[in-house]
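Of the protein chains in this complex, all but one are displayed in their positions.
After this line comes chain A, so read on.
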Amino acid sequence: MSLLHLVILAPFVLAILVPFLYKYVRQVHTGWFVMILPLTLFIYFLQFLPMISRGETIYEQQPWIPSLGINFDVYVDGLGLLFGLLITGIGTLVVLYSIYYLYNKKKESLHNFYVYLLMFMGAMLGVVFSDNLMTLYIFWELTSLASSLLIAYWFHKERSRYGAQKSMLITVSGGFAMLAGFSLLYVMTNTFSIREIIAQADVIVTSPLFIPAMLLVLAGAFTKSAQFPFHIWLPDAMEAPTPVSAYLHSATMVKAGIYLVARLTPVFGITQHWFWIVSGFGIFTLIWGSVSAIRQKDLKAILAFSTISQLGLIMALLGLGSAAFHYDVAVVGTLYYTATLAAVFHLINHATFKGSLFMIVGIVDHETGTRDIRKLGGLMAIMPITFTVALIGTLSMAGVPPFNGFLSKEMFFTAALNATTMDIFNMQTLGILFPVIAWIASIFTFAYCILMFSRTFLGKFKPEKLEKEVHEAPIGLLIPPIVLASLVVIFGLFPNLLAYSIIEPTMASILPNVLADGERFYVNIYHWHGFNTELFMTIGVVIFGSLIYLNLKKWAEVNWFLRERDPLNWVYDNSLVWTVNGSIKVTNMQMTGLLRDYFVFMTVFIIGLMGYTMIKYNIFAIDLANVAEVSPYVLILVIVLLATTVLLPFISHRITAIVATGVIGFLIALLFVVFRAPDLALTQLLVETVMVVLFLLAFYHLPELRKEKFTPRFKLTNLVVSIGVGLVITLTALSAHAFSHANPIQPISDYFVKNSYELAGGKNMVNVILVDFRGLDTMLEVLVLAIAALGIVVLIKLRMTGKEDV
């Protein structure tokens, strides 16, 4: 086990210690102990940067269940390291922020909070560094679990529990689909190792399982990364404490799906299905999220839909980037891998500005007591630092220079415009949709950014609507968003800081084999491209976005604008209700509590199964040759037996019923006589006599038989089922009788006939079999009788009233 394994498991170890720290070190906020870990890990991961940027990777093995091919193998490359840095870096800031956010040590159950948070952090590190798909899946589900626990942190609130359940249901069902997809990948390649799977990409593409595997894996990625139509859990996850929203639902967990798509692009990306599904769902999520965001009244809800839309943007870029596999870089230059570059760059940018914006919203909530934009306003003068940080974050999100959001948005437009020049996958005709949708979505993005910002910080201050005395936040709450906002500015002004250190190796992980050996991706990000289409698109975004914002009053009268809830929630809620009601209905229909119904189910099933088998294999046969002659005794006995049996159901007098049952028993004893079974006849006679006595005893205490009152339908069902059973048994027995003569295996009775005297010293063969050859049966049969006798004694003697201690 290498140091890297320990690093991934360290958060879990610390999670075990947290409750002790919380309990025994009460005077220090538990968060301070927790913060040391992500900070250390961040510094540790930074050390990998020079090596990774040289193009080297690290691979450490740790067998876990080698017989199943499941190993805890760790692989560090550009993509993994980028996520590792995001997780630990933002993790540090979020823990620092949470120390001040959850400042009340007595009221908040901090041990729970930090245990869940550390569990999440470790799981997330496991997801991004695992080379083994099964290990990845286990960590993936752990993130879902930790996320649900964190959403329901204030579990006494109903909305929290609803949000946690929703996110759990959606992400876990997606994860389950993903597990199925991974299994299919294993079927195709016979390995769980991602690196080996990538090496066998050509096998996978030609396999018939390719499409199902791809769809199942994408189901996992899309549910986790809140892509349409699975995005509905994210807005409801906003019931979590703000540090959680900032960490999980903007910077890290929701990017796990992005990570998976990027990681598996080399496996699936060559096909047009992948290209269309990933970019199509991405671009639709982008516009759906940005249009939904503008309808929200709650700051966190705006940010949630904004996250959805930005994730859609990154997803769309990853899809567009997969087109690079079809072009020779030497011929077309940087044209088609700009999309992947933009995706990676925007991934970093989004983590920085969205994290800071969530923290700002948390501060506003913390200091004013509300997140409703209808109550807020004019905080600019009261909270100047918060205001400044918010301004930077908002402008970056809106895509205004000189912040980093502008750069990634420009690159996004470039990539979308490049899509129109592609000559594959019908892009010549449909490609035009990409820039158009991207542009409209950006207009809405700009509009909701301005709306959110101005409603909070500009305008008139309304102290009468607020419950608290408003003042600037404590410095501890401000440091993390300030750090993130500084990064926004630094990455905006000096984007090339990131270029060769992390973006280029990340692209090399997403698009391997695109470049010839020794070549590197040409990453140069700069602000001024000259007067090109992208610039005019950005100017258009600013103009139209402002127009939408200025005309918001008119918009507000449009019906859909008033609806805050996503319409897809209706589908989700109702499908849950339908599922529950449907299963209740099915259960009630089938679990009637009536013995008769269950018996009908059983017999109908048996009749169906036997009938089907008989017809399917055509195994009915009748053998008239090998039958014994019918003796006149038997004929008489059979006629009497049939007559009594058929009459039995019509008897409605109890003595008659007992006598008829007895008669049948004695007739069978007589049949045994005819069939040359003296011991059987004897036993049957005795048993039948005792049985009649027993019946008489029991019936003495039981009520008179009534005439059965059935509806005609029931009568018919009973009749049909009974005749069915009789028919199936008759036909089976006839076939069995016919086939028994075709069977080459001889009965073993000759052995008993020959040996019962020689070996056992008895002349009555039946008795010799019972007590000598097969004595064990008899012993257990005696046991059955003993148990029955004891049971009867207990039933009659024991009178419990229900209060005894059993």
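Everything below uses one rule, namely that contacts are C-beta pairs under 8 Å (C-beta built on N, C-alpha and C of every residue); 3 or more make two chains touch, one makes a residue touch a chain; residues count from 1.
To be clear about the criterion, contacts and distances are computed from a predicted model.
Student: Name the absent chain as its UniProt record does, using one of the following: "Electron transfer flavoprotein subunit alpha", "Na(+)/H(+) antiporter subunit C", "Tyrosinase" or "Acyl CoA:acetate/3-ketoacid CoA transferase, beta subunit".
Tutor: Options "Electron transfer flavoprotein subunit alpha", "Na(+)/H(+) antiporter subunit C", "Tyrosinase" or "Acyl CoA:acetate/3-ketoacid CoA transferase, beta subunit" considered; the missing chain's recorded name is "Na(+)/H(+) antiporter subunit C".
Student: Just the residue numbers, please: which parts of chain A touch the chain that's not shown?
Tutor: Interface with the chain not displayed, on the chain A side: 592-596, 599-600, 603, 622, 624, 627-631, 634, 638, 641-642, 645-646, 648-649, 654, 657, 661, 664-665, 668, 671-672, 675-680, 683-684, 687, 690-691, 694-695, 698-699, 701-703, 705-706, 708, 710, 717-719, 721-723, 725-727, 729-730, 733-734, 736-737, 740, 747-749, 752-753, 756-757, 763-766, 769-770, 774, 777-778, 781, 784-785, 787-789, 791-792, 795-796.
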